[in-house]
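Mind looking over this structure? Questions follow.
Removed from the display is one protein chain of the complex; every other protein chain stays in position.
Naming follows writing order (A and B), and every chain is counted from residue 1.
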Amino acid sequence: MHQVALESNALFIGIEYLATFICGLSGGLAAIHKRYDLFSILVLAWVTALGGGITRDLLLGVSPVGITDKGFVLAALISGIIVAVVHPEIDHLKWSMITTDALALGLFAVNGTAKALAYHSSGMTAVFLGMFTALAGGTIRDILLNEVPSILRDKHLYAVPSFVGCLLTVFAARATDRWNLGLNGEMTLDIIVVIVVFVLRMLSVKFNITLPGAVERRHT
Amino acid sequence: MHQVALESNALFIGIEYLATFICGLSGGLAAIHKRYDLFSILVLAWVTALGGGITRDLLLGVSPVGITDKGFVLAALISGIIVAVVHPEIDHLKWSMITTDALALGLFAVNGTAKALAYHSSGMTAVFLGMFTALAGGTIRDILLNEVPSILRDKHLYAVPSFVGCLLTVFAARATDRWNLGLNGEMTLDIIVVIVVFVLRMLSVKFNITLPGAVERRHT
Partner (left out) sequence: MHQVALESNALFIGIEYLATFICGLSGGLAAIHKRYDLFSILVLAWVTALGGGITRDLLLGVSPVGITDKGFVLAALISGIIVAVVHPEIDHLKWSMITTDALALGLFAVNGTAKALAYHSSGMTAVFLGMFTALAGGTIRDILLNEVPSILRDKHLYAVPSFVGCLLTVFAARATDRWNLGLNGEMTLDIIVVIVVFVLRMLSVKFNITLPGAVERRHT
């Protein structure tokens, strides 16, 4: 059970709360920029933080933690309340937000993939579910705000690092099984994966690395 | 089983059909204002009336009544056909629509929360599912029409009364269990909750009561 590596450990649990909190801040901030009311701020904080996990759980056929787990719901709502007060400060922290957002991207990718594997999904399905966990919350936020989702619009690598992270998480789980790395071994590998996702995303934003589009050809 | 209070009673069943019918009218009307064809009118009537319940049932992991219950599907589609004919009259009934819409908001909040409790959801989860039942249909309608959903856009209290209603429905169910109020007691409480939601919503529209947004602060 790979889930064990993530759920039995205080470090990982703390980190998951951090990811929820960070995504909640970014969702609440989007609502504040549109001058919505307090309730809408809470709605967007909640959906951005937990919408990805809800999508994953729906597709897995399990009870969605985004509406059943009191701790995560509280973390998301508290982030909404906090951002409603300290938004001027957060607006000034552009790079901090990009940094923490990149961290959340990695954390949710590893977390979603590991949960899918724990429910005996195949590697491919686990990669899909990891990516949903990392990307669906922000996508639902953007759909509600009537904007094209970041996953399509962001010119920098955004979905690609999460894809790489999900793939590496599957490899880490397979390696743990094959070579009996144990809980500490898997945890170490998972932390490395989070760092890889984080670094990929940050390098892409910093050095303006983008994917090519369709092949440009003159039609004859 | 709290569901019993809602489903065993002709009054409540009649009221639920009414709520479905009202939401169907409002969905169909939105399609007519965009000059869509008859099929799109039916699609929007159906999704507005039953999309909330479908979302609730998906999250609960039960068979979605919005595609399985012939009575509710018929009620939604008939509302679409009727509004395609009598839309000029309904356009003149602005206050009647706001009134009936507020009634539907209360009815669906109580209904969704009670169904979630009947399936042994926790209080918090039941509140979420009640709110999804009351708000998701209109949200899906607005997403399909490529507009920011009312739940975010409406300046008056819209989501807040439904939240209060869901919370009170949980308390009503708890009170029924603790003090053995029986079917009639719970029904009375549920009717009071519907009235509370209705009055909150109407007062908010009538007297322009709104929630504050984020705290306004000059950044120093």
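We adopt the following convention: a residue touches a chain if its C-beta (ideal position, glycine included) is under 8 Å from a C-beta of that chain, and two chains touch if they have at least 3 such contacts.
All of these numbers come straight from a predicted model, not from anything done at the bench.
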Query = Which listed residue (A:L18, A:I151 or A:A175) would be found touching the missing chain in the intact complex?
reply = A:I151
Message = Among B:L44, B:I151, B:A172 or B:M187, which one touches the chain that has been omitted from the display?
response = B:L44
Message = Across the whole complex, list the residues on subunit B that are touched by the chain not included here.
response = 31-32, 34-41, 43-44, 54, 58, 61, 63-64, 67-68, 70, 73, 83-85, 87-89, 91-92, 143-146
Ask   = Where does subunit A touch the missing chain, residue by residue?
value = 58-59, 61, 121-122, 124-125, 128-129, 139, 143, 146-149, 151-153, 155, 159-160, 163, 210-215, 217-219
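Here is the rule we use: only the chains that are shown with their structure count from here on.
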Message = Nearest whole angstrom, what separates the Cα centre of subunit A from the Cα centre of subunit B?
response = 31
